[in-house]
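Shown here: the complex without one of its protein chains, the others still in place.
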Amino acid sequence: MKVQPNLRRIKSKLWLFLWVLLGIVAVLPVISMVLEVVIRGLQGLSPVVLDQVSASSFGGNLIHAVAGTIVITLWTAAMSIPIALMVGVYLAEYPNYRFMYVLRGLVTTMADLPAVIGGLFAFSFITKHSGDGAIMFSSIALSFVLMPRLIRDTEQILRTVPSVIREGALSIGATKRQLIFYVLLPSCFRLLVRQWLHGLARVMGETAPLIFTSFNDQALTLPLSTFTFAKGATQGSLLEAWGRSFLLLIFVSILLLVSKQISRRVVR
Amino acid sequence: MADVVAAHDVSAYYGQTKVLRGVTLEIRPNEVTAIIGPPGCGKSTFVRCLNRLLEATPDARMTGDVFLGEQNVYDMSAEETRRKIGMVFHRPNPFPTMTIFSNVAAGLRLQGLRNQSGIADRVERSLRSAMLWDEVKDRLQMPAVLLSAAQQQQLCIARALAVDPSVLLLDEPASTLSPMATLQIEELIEDLKTHYTILIVTHNLQQAARVADKTAFFLSGEMVEYGKTMHLFTTPKDKRTEDYVTGRFG
Partner (left out) sequence: MKERRLHKSFGDRLLEGVLSLIAVFIFCVFFLLIYKFVIGSLPAWQHIGFFKLVSRQWNLVRGQYGVLPLIYGTFVTSLLAVVLATITGVALAIVLSQYDWPWFNRPMLLFVDGLSAIPSVIYGLWGLSVLSYFHLSVGMYAAGVILALMVLPTIVSTVRKIMNAVPEELKQGALAIGATKEEMIHMVVLPYALQGILGSAVLGLTRAIGETIVIVMVLGFRGQTLTSVLVNDFALRTHALVTSSLYEVALLLCLVAILTSIGGRLLVRSAKRGQRVPL
């Protein structure tokens, strides 16, 4: 009972065809998505529409959302990067304690928590539901999302530094502090920056957490006002949403392209 | 001013595993002492006990005493010990983000030296001692990783020499180098022994025979035999040494 060799070959090729087809089907939407964001986004940003926006107050104006996005992203960076760096160094460079296992597990688990949890967590600290504080609480919410991811990445990056480099530094009389600050961190600085930009690009597009911390400012950031306009579901408001999402995609792409550029230099 | 390095009853453990069993060994100044033995015999661990680098390995600990000249190294700080007992590793490990110059200067800067001309002086002297000066003097600001493997290893030797040690530990310094580069390093070792106490770990018996005045043979964490290199290779006292040097195992 031998299967014909030809039949086997045809069956094999059919499998290959299926895999390729499935792969293509899976990623095709990304093209449609980018095209649509660009085309409709440019329409949405055309001056005529912008004029109409200032007339309708319900989604808030564009500059406000852009400024909010930038400020909140910067605050998030300022809060989470230093702490993530320290905890990452601690995990990678002070091994050998049982505490580390627990901490590493906790950080990984926190990194996998839904982002919306961060929003609700930050919300739980809000006592006064009026006035100013949207920027601060939103940054706290996003830091809660970003920090565990950065800690994990920092540890992994530090672990890629070969142990002979550590021993080399110690062998000429470096203390642990000097090893960390003069040798380890400079030698993976580019990778760290890349990871930071990558992480920031990710949280910059977060929408759900901010719903809890926006103090009813529905246009606090670009993703949030995209969401607000999309809910409006009229022709005009959808166009607004596209315009905002286009700007958001531009911001995110800039961060990612810069980070990619940095990593390319590392490879050299 | 080379010093004697003496290990007294040094044992080392990784977790529960004992990898060195009470080694006592005196390394004479202005000589080259080689440690030979099959992989896993504890020779690398032993040299890391001498400059207290083993402490930086998670889960590792040691017992016993190490003397540098008259002084117990445990009366000094670990950093001071490592400055006085320099080390070169099996794989060239220049600091990847630093230039040639800053690699050699790294140890001095770590000590807090700020005198630029003094540092430049010491860098030049160290690079000359490592026989690398002529090749790199015009490109000191080049990233160190662009040097060839042999040059990188010489650079690491210069880096170790820059902090003015009296002892140099070489942990299989030529194991990743080509035969030509190996010869170059061996000549350098020959030259350095007039100023330093040199201990070289090697798995290459010919290399030990070529460069070492004395040789110690390690097996399973114990020092089996120690003596003049010629005697150890031609008329070993221990059966196990004989088996090893004649290539019957390992």
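Annotations for the structure displayed:
For clarity, chains are labelled A and B in written order, and residue numbers in each chain start from 1.
Keep this in mind: a contact is a pair of C-beta atoms (placed from the backbone, for glycine too) under 8 Å apart; a residue touches a chain by one contact, two chains touch by 3 or more.
Remember, it's a predicted structure, so these values are computed and weren't measured experimentally.
Of the candidate positions B:61, B:139 or B:239, contact with the hidden chain is made by B:61.
Only one of A:72, A:188 or A:241 touches the chain withheld from this view, namely A:241.
By the touch definition given at the top, chain A reaches the unshown chain through residues 8-9, 11-13, 15-16, 18-20, 22-23, 25-27, 29-34, 36-37, 40, 83, 86-87, 89-91, 94, 99, 103, 105-110, 112-117, 120-121, 124-125, 144, 147-148, 151, 175-177, 180, 201, 204-208, 211-212, 223, 226-227, 230-231, 233, 238, 241-242, 245, 248-249, 252-253, 256.
By our rule, only the chains that are shown with their structure count from here on.
The mean-CA centres of chain A and chain B are about 46 angstrom from one another, to the nearest whole unit.
Those residues of chain B that touch chain A in the shared complex are 51, 53, 56, 58-59, 79-80, 82-83, 86-87, 89-91, 93-98, 106-107, 109-111, 156, 159-160, 162-163. Touching chain B in their complex are the following residues of chain A: 95-96, 162, 164-175, 178, 182-183, 186-187, 189.
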